[in-house]
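Each chain you see keeps its place in the complex, though not every chain is here.
Chain lettering (A and B) follows the sequence in which the chains are written, and residue indices restart at 1 in each chain.
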Amino acid sequence: VQKSDDHDNGAQISSPVISAFKVFQQELDTKHDKYERLVKISRDITIESKRTIFLLHRVTSVPNAEEVLHEADVKLDGVRQKIGLIAEELRGEDLYQFHRAFTPGIQEYVEAVSFHHFIRHRTLISLEEVNARLVFMRHERTDAKGSSEGSRSSPAVLTFQVTPTDYLLGVADLTGELMRMCISSVGNGDMDTPFKLSDFLREIHDGFSYIGNTGPYEVSKKLHTLRQSLGKVEDACYTLRVRGSEIPKHMLADVLSSRTAIMDPDEGVV
Amino acid sequence: MSVTEMFSYIQGFLSADQDIREDIRKVVQVLEQTAREILTVLQSVHQPSGFKDIPSKCLRARELFCTVRTQIGELKTKFPVEQYYRFHEHWRFVLQRLAFLAAFVVYLESESLVTREEVAKILGIEIDREKGFHLDVEDYLAGVLIMASELSRLAVNSVTAGDYSRPLRISNFINELDSGFRLLNLKNDPLRKRYDGLKYDVKKIEEVVYDLSIRGLAKEQEAGGDK
């Protein structure tokens, strides 16, 4: 038997089947390795995006929102660098082939960047605006290799396109953060932001119910949470209105300024 | 008849069935689109500004229900009338949504509970199974329960919009609805579950009325005398 196996083995080495499978082996390993690298980058993006969101929530409690926004933008630049790594990995590939590897990270980035955008502009960032910031200059070191294939694609610029579905899922998650921000604003005595958030959230909610179940399954799954968030925000506005009803409107300004006055002396007590 | 012939013959049956389902699915998809449009129209009553022109929103919704009737008319032609239950699953979901929308329009117009007959009329269908494409009791009830939860949201938002008398009226309405449902011996699981949700809606609206009462806001407007 040993002899025969030896013989087989000899045959295998030269066999076209075996050499074909050696090619397959490399192709599969290369693909899996790439997938794994993308998963890791995606995890990094998720973590950094989450931290950016935490940072952005601080705007409701600090005097200089601009400072926080700037800091967040710097953090998001870091995240975009990582998305650039994904774009690098996907150069010449079909984005959808590895989509499952990085979709969690991209969704979290959309959540963070749209939150940042809302705080600054009080509007919903568009998909184009998201994508416009995902244009990368090609790294120096790849130029050498790239020059040979450079004729095919644009040589110095690399782009990453967020899919409409990832954008949608990111925006769906954004609503949770908006709800948190709304409750915080009420807690900080902000009488204005909650109503703005309520209107904005209602617009997004109506947008999602307009899309309904035509979207991907994951969107439908998030609709319930979205509806809950809207309910919480509407309740907060309701409470503000109901409580505010107890004083005549012309007194409101007085009351607010006196409140500040009342609260100051207390610091000594604490 | 050989086995091959027999199976070819059977394949005819199966294809026919699949074609029917395909046709139904397409019409239902269009119906769902219209239902979502009506929803978008009616949902805008929750906006602070939306309380002013409820009548015009209802009119717009009523127009869209014309389209619904046409589309359901289309749906009816897709399968033999006596096989309603064979394909029920395909349109059950959208029919419940439409029943909800019809109930909501009627409530916004007249603050009364739509009857099954009215829903059927608005959708251009029957209530007796024998007479054609009809509205099942369970689907009607499901629609009514969806509306109840929408009304609890409306009670909250009407206060935000400065309308203090509406929540009281909603509260009375929803209490009556609750008593009605308590007459039913619900076994059917999904309906039972929906009904359990009604308790929360009742409680929620009572708390709104409470908030108004304790601040004298309920009386205030009542004194002003609307409705």
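Convention: a contact is a pair of C-beta atoms (placed from the backbone, for glycine too) under 8 Å apart; a residue touches a chain by one contact, two chains touch by 3 or more.
Quick caveat: nothing in here was measured; it's all calculated off a predicted structure.
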item: Stoichiometry of the full complex in this file, given that only one copy per chain type appears; value: A x2, B x6
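Simple rule for what comes next: only the chains that are shown with their structure count from here on.
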item: Rounded Å distance between subunit A and subunit B, as computed from the means of their C-alpha atoms; value: 36
item: In the complex, subunit B residues that touch subunit A; value: 32-33, 36-37, 39-40, 43-44, 46-48, 153, 156-157, 159-160, 162, 208, 211-212, 215, 217
item: Complex contacts: residues of subunit A adjacent to subunit B; value: 195, 198-199, 202, 206, 209-210, 212-214, 231, 234-235, 237-238, 241-242, 245-246
